[in-house]
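With one protein chain withheld, the remaining protein chains of the complex are depicted in position.
Right after this comes chain A.
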Amino acid sequence: MARITLDGIAHAYRPNPRSDADYALKPLHLTWERGLAYALLGPSGCGKTTLLNILSGLLRPSHGRLLFDGVDVTDWPTERRNIAQVFQFPVIYDTMTVRENLAFPLRNRGVAPAAAARRVTEIAELLGLSPMLDRRARGLTPDAKQKISLGRGLVRSDVAALLLDEPLTVIDPNLKWELRSRLKAAHRALDRLMVYVTHDQTEALTFADRVVVMQDGRMLQIGTPAELFERPEHVFVGHFIGSPGMNFLPAAVTGDRAVVAGFEIPLGAAYGPLPAGVPVQLGIRPDFTALGAGPGGLPVTLERVDDLGRLRLARVRLGPHPLVARLPDGVDPATAALYLDSRRLHVYADGKRVPPPGELRQEAAA
């Protein structure tokens, strides 16, 4: 299996969808490549799990086709698709031992007992389940149970894709890191396509090669963590990724100048005419702003300073518009002015990023 293609996949849970709002998942065109780890990131109810269940065949999409390596599998049952999926809450067969649990997917598919046993030992080793292999699965801790669920997902080495639906929700925070790195190791060892659903940006950004940001059943952007950070294609992506999120300021843009609350701000590039009649915003990450003394800064009023330990953030107002800026050591926030890195400024019209002329058409790299 090399590639999974979503060709206009959309889904509505109601039988006769009328409006856009009836769709849990709006038409989606995507291609996913083998060997990469993808994260589906978005708030609860944005359609992540729906998409995952469509991939595994637990749900039949109301529109569109799903292709595995060019073969239409939309109507194939789950069993035939050869996909592994791990759910948010641990599902274990509690009358079996841990070993039997791990071997179950192999046994059902008629894998030779010797090969299955070898594989189970490997996976148990990887997940740290070896000491409890012969215990009954009932009565184990939630952590251990979820490890078993993960193990059942990882145990088949020939799967087309491994789908993980917020698998670390029930895991203790200090164990999460450990388990996530074990998962990453497993992914590298397996060289499979992996799809990881989460609403936790740190989890998505540290785990995945490509992150798909979703909202309200729509895909807003797909890209590497760096791309999402540096060039959010949508206001929502800017807000959702990064902590704190991106600053957005209503602006009027003409050529390479923007005017915010009466102040002129130079832009990194000259923009052509923007669509009329839609709100235009200027976006910049707090990381590319700083308060400082000196000429050429924008006058701001200080609201408060948040000391995060490793850095300090100043909440200020530029005219009526609030924003968050970095506060370097030794700067007096009360008298300082705001400096923006003009190369890191993005222009958004109607919530979508306007690419500056001459920018290479950014492909959803993959």
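The working rule: a residue touches a chain if its C-beta (ideal position, glycine included) is under 8 Å from a C-beta of that chain, and two chains touch if they have at least 3 such contacts; residues count from 1.
Criterion: contacts and distances are computed from a predicted model.
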"Sugar ABC transporter permease", "Putative anti-sigma-factor", "3-oxoacyl-ACP synthase" or "Hydrogenase-4 component C" - which is the UniProt name of the missing chain: "Sugar ABC transporter permease"
From A:105, A:167, A:232 or A:286, residue that would touch the chain that is not displayed: A:105
Full-complex contact with the absent chain, from A:152, A:180, A:210 or A:326: A:152
Which residue of A:14, A:138, A:188 or A:317 touches the chain not shown here: A:138
Contacting the left-out chain in the complete assembly, out of A:61, A:90 or A:167: A:90
Contacts of chain A with the absent chain, listed as residue ranges: 53, 56-58, 77-79, 83-85, 87, 89-91, 93-96, 104-105, 108-109, 138-142, 145, 149, 152-153, 170
